[in-house]
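So the structure is just underneath, and the comments pick up after that.
Every protein chain of the complex appears in place save one, which is left out.
Up next, chain A:
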Amino acid sequence: MGIDVTVKVGGEAGQGIQTVGDLLAHVCHGCGLYVLGVNDFESRIRGGHSFLQLRISDRPVTAPDHRVHLLVALSPRTLDMHLSELAEDGLAIFDSQEADAGSNVVSIAVTDMARKAGGAIMANTVAAGACLALLGAPDSLLERVLKKQFQAKKAGVLENNLNAAQTGAQAVAEIDFAPAFAWPEKKPAGKLLSGAQILALGALASDCRFAAFYPMSPATGIMAGLTGFEGRAPLVVEQAEDEIAAANMVIGASFAGVRSMTATSGGGFALMTEGLGLAGITETPMVIVNSQRPGPATGLPTRTAQADLRFVLHAAQDEFPRFVLAPTSLDDGFETMGRAFALADKYQVPAVVLTDQYFNDSVNIAQKPLNAPESIDCHIVTDADMDDPKAYRRYEITDSGISPRALPCAGQALVMVSGNEHQQDGHISETIPDRIGQVDKRFRKLAAMEGEMRPPRTDYPDSRVLLVGWGSAAGAIGESVEMLRAEGMDAGGVYFTDIWPFPQQAAEEILGRCERFYMVEQNVSAQLGGLIREKTGLKCYQAVLKYDGRPFFPFEIARRVKAAEEAIDG
């Protein structure tokens, strides 16, 4: 058996829960282990209840585990809420000076010890020290990470933190913890990053030069990630007055010649739909990340969902071609951003990247190297490409539907663009031939756009039973497939990143072969399942749905599929 341990640290917002998680994640990653850290928090700055759940393993992990081996409760509420999640050999550490609260609960005065080490804010370092000691890690590991983190800080900060970690470790020295393991000390695998960070890096590597946004959880992290590159790369990040402005700024910047993006969540996307339509009719490339959270309206601001698929497929009045892509992993996230920018440019259409709170806020290991492309092709024409620049027409009718795109004020060619329906030169037109000509021209791109769509990634695609999902749910589905197979079921997984234009042929081929397939989605109506049915005529046998705002656990998917299969057999 390999290493597969889950640590859960919970407390009130403002207690530095995330810092404990970060410290542990960095220590584990630093010696070659794999981690997946999920942040769960309420929409408030202080108080309440929040936790960080870190799964540590010696092989890649792609979903949170429901069994908790080590629970660190910095507040009584954490203990109440999560004690029942403890695995059989699990242990809870409770920040208290009172006697033990149960056989598998150990009371340690974490906050008190932090105060003695220099301040209550170091409770998280004490907790990290205790966790690592229980897990059997050598002291030097945490020391290394703390040094890196606090070196630049004021004198004494590092010493106090080292001290705090030490006291934490000493406090649990006598405790025998069964899931402890031997620490491998291997070279770290890949990069430890959050989903939001990888999307920002993907944008950077796509030569994105302008990002406009209006803050909205859980999309803000992407913009925070990009802001760090202002001044180091040719990039401007601007906080707009609202999402309407953000979308229009992006369109304006793209029109004037730089790759541009915005990121928001469903409510902000609702405000951007007008701009999305403008990009559609003016054929201006733009990239919008919709980082989903449950709604409608403000919904659950800090929770996760996959319920905006139908919305982004059809958002904005009338119809126009667009791309919708939903990355399934960190590696896929980096690549998907690159494809979104490239495809938007090539076809002069908007590209929507669908992620969610779970994807954005959790940390995991990006395994593939992050490579900057050698060159960026923006598909822009100049006077030199034209026989007669003065005769240039932005919306020239072409066989491919793609008209040559020139930039304004870049030469003799006048670039005229209108959100009103237009003639080929860009001037407003209401004639029937212009209207039909332009609509048909825009839609002629679809065939080639469909050709760009990649088939879904699969595990064991020739199985009798397939579990089908999209975007961030892929990780949990993948692990549930392994669980089902371990129990003898002939099960496989199908994970869509490319959703629109829908990769119909690939979907038909894969799903047409199995005996039954299950949709696994974080919405209430199996939105992708509906799309599959509409496009292929294939109907899922059942849907495993979760819409409580929390990410899927592999075991709950496996359990529900197993129950359904047993009902058939029985």
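The working rule: a residue touches a chain if its C-beta (ideal position, glycine included) is under 8 Å from a C-beta of that chain, and two chains touch if they have at least 3 such contacts; residues count from 1.
As a working rule, contacts and distances are computed from a predicted model.
A single chain of the complex does not appear, and UniProt lists its protein name as "2-oxoglutarate ferredoxin oxidoreductase subunit beta", one of "2-oxoglutarate ferredoxin oxidoreductase subunit beta", "(2Fe-2S)-binding protein", "Nitrite/sulfite reductase" or "Carbon monoxide dehydrogenase small subunit CoxS/CutS". When the whole complex is considered, the residue among A:Ala263, A:Val415, A:Ala506 or A:Cys540 that touches the unshown chain is A:Val415.
Of the options A:Cys31, A:Ile175, A:Ala240 or A:Met483, the residue whose C-beta touches the omitted chain is A:Ala240. Contact with the chain not shown here comes from a single listed residue; of A:Gly32, A:Pro188, A:Pro215 or A:Gly252, that residue is A:Gly252. Of A:Ala120, A:Val157 or A:Leu370, it is A:Leu370 that touches the chain left out of the display. Of the listed positions A:Leu407, A:Leu446, A:Leu538 or A:Ala564, the one in contact with the omitted chain in the full complex is A:Leu407. Only one of A:Ala87, A:Ala212 or A:Leu466 touches the chain withheld from this view, namely A:Ala212. Residues touching the missing chain, restricted to chain A, are 191, 193, 197, 201, 204-205, 207, 209-210, 212, 229, 231-234, 236, 238, 240-242, 244-246, 248-258, 260, 274-275, 278, 282, 370-376, 407-409, 411-420, 426-428 (touch as defined at the top).
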